[in-house]
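So that we are looking at the same thing, I have put the structure below in structure tokens.
One protein chain omitted, others in place.
Entry: chain A
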Amino acid sequence: MNFFKAKQRTPAELVRGLRDAIPRLEAGQPGSETRRKANEEVTRNLGQIKAILYGDGDPLPELVAQLAQETYNTDLLHSLVLNIHKFDFEARKDVSQIFNNLLRRQIGSRWPTVEYLTAKHDILFATLGGYDNEDVALNTGMILKEMLRHESLCKILLYSDKFYSFPHYIEDTTFGISCDAFANFKETLTRHKPMVAEYLEKNYDRFFMAYAQLLASSNYVTKRQSLKLLGEILLDRANFNVMTRYISYEANLKMMMNLLRDKSKNIQFEAFHVFKVFVANPNKPPQVVAILRRNQAKLLAFLKDFHNDKEDEQFTDEKQFLIAQIQAL
């Protein structure tokens, strides 16, 4: 790419050029000259914008500031996310890079792009909606990931109904995209712990009902990943209240006991790490005690043979602890 040889256009010109070209992507017939030219225009402008932002490792702050301001003024970011599926392969990658560079932009303690996006929820939701399109899902997923680093944006997503489209994106996409969606789902639930803990306490029923679907998934990957994440959420200190609530429901205990007997060793193992909390709970509700007691002999026999090949000392200790607890029931 030799756009440095071309006359350097100003950020305003670049943004305008880009915005003008986007509608023309769908003008005329598919495959027409108009579309092809529009595509070239988009790709070239994005390339030049990226060059300003990354500037060979040494970007000019003044140009970057102008550019950022121009994108806010024109809602360019929204337009990019909405139209990214129409762009060329390289242009899509450039969109992610441009977006994420702007997201990382910091002036003193202020994050201008984050502030801008906090006021424009639609951009965040449009980015999440990228999972609907397999061709761009990884590009938008990358942007979403960068957004979720910021608590204000993360909170908007978590508190919105759109958050509950994650299970759909995790369940109903192919492996690569499902994993990306899951990673961002996990990011939303684990990065900003106090904020998430408060949310989970307030929205316990809705959240765990949705979560139970993931745990019951017929897809091995979904089941395994969500079970592991459940363990992480419950065992996090910040989520103590949520955890105590979770382990007071016998239905949850039953689910874990069934998962302990899953055919997959990995799922068994992840289930163990949730199951152990039920047993270790010093204030077990009577119905939980009842189930454990009813299955006392079976559980003891089961745990005796459970994953004895693991060399994990902590696991062995925990298992011994559980056996002692169940014996003492």
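By definition in this document, contacts are C-beta pairs under 8 Å (C-beta built on N, C-alpha and C of every residue); 3 or more make two chains touch, one makes a residue touch a chain; residues count from 1.
Following the convention adopted for this analysis, contacts and distances are computed from a predicted model.
**Q** Among "Histidine-containing phosphotransfer protein", "Mediator of RNA polymerase II transcription subunit 27", "non-specific serine/threonine protein kinase" or "Putative nucleolar protein 7", go ahead and choose the protein name stored in UniProt for the chain not displayed.
**A** Cross-referencing UniProt, the chain left out corresponds to "non-specific serine/threonine protein kinase".
**Q** Using the touch definition up top, pick the residue from A:D132, A:E198 or A:D236 that touches the left-out chain.
**A** A:D132
**Q** Among A:T34, A:S152 or A:N266, which residue is in touch with the absent chain?
**A** A:N266
**Q** Would you mind spotting which of A:R36, A:R110, A:K202 or A:K254 touches the chain that isn't drawn?
**A** Here the residue in touch with the unshown chain is A:K254.
**Q** For the chain that's not shown, point to the residue among A:Y159, A:Y220 or A:F321 touching it.
**A** Per the contact definition at the top, the residue touching the missing chain is A:Y220.
**Q** Hey, which chain A residues sit against the chain that's not shown?
**A** Its contact residues with the unshown chain are 54, 57, 85, 89-90, 93, 132-135, 138, 171-176, 179-180, 182-183, 186, 205, 209, 212, 216, 218-221, 224-225, 249-252, 254-255, 257-258, 261-266, 268-269, 285-287, 290-291, 294-295, 298, 301-302, 305, 310-312.
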